[in-house]
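Complex shown without one protein chain; remaining protein chains in place.
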Amino acid sequence: MPRRIVLGIQGVGHRVIESVWRLGRASRFFMLMLMKSGTSMRRFRLIIREIYFTGVLSLIIIVVSGLFVGMVLGLQGYETLQKYGSESAVGTLVALSLVRELGPVVAALLFASRAGSAITAEIGLMKATEQLAAMEMMAVDPIARVVAPRFWAGVISMPFLAAMFSSVGVFGGYLVTVVLIGVDEGSFWSQMQSAVDFRYDIVNGVIKTCVFGVAVTAIAVFEGYDAPPTAAGVSGATTRTVVTSSLAILGLDFVLTAFMFRGMS
Amino acid sequence: MQRTTMDLWVGLFVVAGIGALLVLALKVGNMGTYSAAQSYTLMGSFENIGGLKPRAPVKSAGVVVGRVLDIQFNPETFDAVVTMSIDTRYQFPKDTFASILTSGLLGEQYIGLAAGGDEVMLKGGDKIMKTNSAIVLEEMIGRFLFNKASESKDGNN
Partner (left out) sequence: MKSENLVEINDLNFSYGNRAILKGINMTMHRGKVIAIMGGSGCGKTTLLRLIGGAVTPSSGYVKVAGQVVHDLTRDELFQIRRKMSMLFQFGALFTDLSVFDNVAFQMREHTDLPEAVIRDLVLMKLHAVGLRGAHKLMPAELSGGMARRVALARSVALDPLLIMYDEPFTGLDPISLSVIGNLIRRLTDALGMTSIIVTHDVQESLKIVDYVYFISEGVIAAHGTPTEVRGSIAPFVHQFVHGEEDGPVPFHYPASSYASDLRMRGEIA
């Protein structure tokens, strides 16, 4: 029995040491990628190509989810608010929920599972099929040519996707509450506009999405680049990308919210 | 061939993203009506601010003219110093009256400015001399009950 406990503790220790090791490797990789980003910035065409794959192809899922989230928020908000006779505040509820929290967080989660996993799988497969080694042998740095453009494309796409998510969501809330239920249109917009502050709500929301974009794509490219070059390795790395970046998004969201909205009603 | 269609899509994507940001800023948010860039600050001391919070609106005649920036406690005079940022479009006379009001019975608290008749206008950093504290509901109810009680006592005698 004690032997088992000792083994268990050893296992935990091993895993902790292993994760610290990985974190160190990830940080070094991240620095290396930033240092080599200059070359890929000069060839913006590569980034445009990747924006197409990460941003444009994520549009449909983002827009559709945003619409439905907004519609559900409108419906639920209306149900609750009308008990207090303040159903005209439903616009405020929808807009603040979306702009402050749901827009950045849900868009980032969707982005992680749609684009993040694709980035990891692609880079992992390029490694497994020796494409990265071949590039290295052709005297082309794979971090500058393959990794950095994907990273920057993700960082650029993320705020746009989240903004689209939020605005489509507000429109969804408008559809349900104003068009279907019949909340007064004027008070819907005016209450929303008086409650949503540009500096505190929208700018902070955009800052959040930028942070999430960096986190998700950095995790995705690292997992891909670090994946064991086998089929099992790539699929494991893809799963880890989705899990790690989802946890990172939620954790970072808490930290950022605590900083940004502290002491405000 | 394929490249140009890809560029087109990316271009559309960026345009849609910027469009969404603009919608958020102008239609959802209040950037159209209130800009923090051009404003000046005023201060006021209140005996009791009740539930006033930073970022609460400052209204005059019901129109939002600015926001509460900061609330500090002054340990010498034992009152609350409220800093407000006011839109430069709106100027107020020196003898303006600032009071902490509540919108509705349970709504949020805000600062109401009632303009006076002075010729001289308040400048950035000035202090509003005439202030009126927040009405604290418990105190008001307490006072009301006390008055009632004393009234009925008077009536009995």
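Think of it as A and B in the order they're written, each chain with its own count starting at 1.
Basically, a contact is a pair of C-beta atoms (placed from the backbone, for glycine too) under 8 Å apart; a residue touches a chain by one contact, two chains touch by 3 or more.
Given the structure is predicted, the values throughout are model-derived calculations rather than measurements.
**Q** Looking at A:I62, A:V94, A:L109 or A:M126, which residue reaches the missing chain?
**A** The one listed residue touching the chain not shown is A:M126.
**Q** For the full complex, which residue in A:V140, A:L180, A:A231 or A:V255 touches the chain that was left out?
**A** A:V140
**Q** In the complete complex, which positions of subunit A touch the hidden chain?
**A** Residue positions of subunit A that touch the missing chain: 122, 125-126, 129-131, 133-141, 145.
One rule holds in what follows: only the chains that are shown with their structure count from here on.
**Q** Would you pull the subunit A residues touching subunit B in the complex into a rising list?
**A** Going through subunit A, the ones touching subunit B are 48-49, 51-52, 55-56, 59, 95, 99, 157, 159-161, 163-164, 166-168, 170, 189, 192-194, 196-202, 205-206, 263-265.
**Q** Flag every residue of subunit B that touches subunit A in the complex, lowest number first.
**A** For subunit B paired with subunit A, touching residues are 6-7, 9-10, 12-14, 16-18, 20-21, 23-25, 27-34, 36, 53-55, 57, 64, 108.
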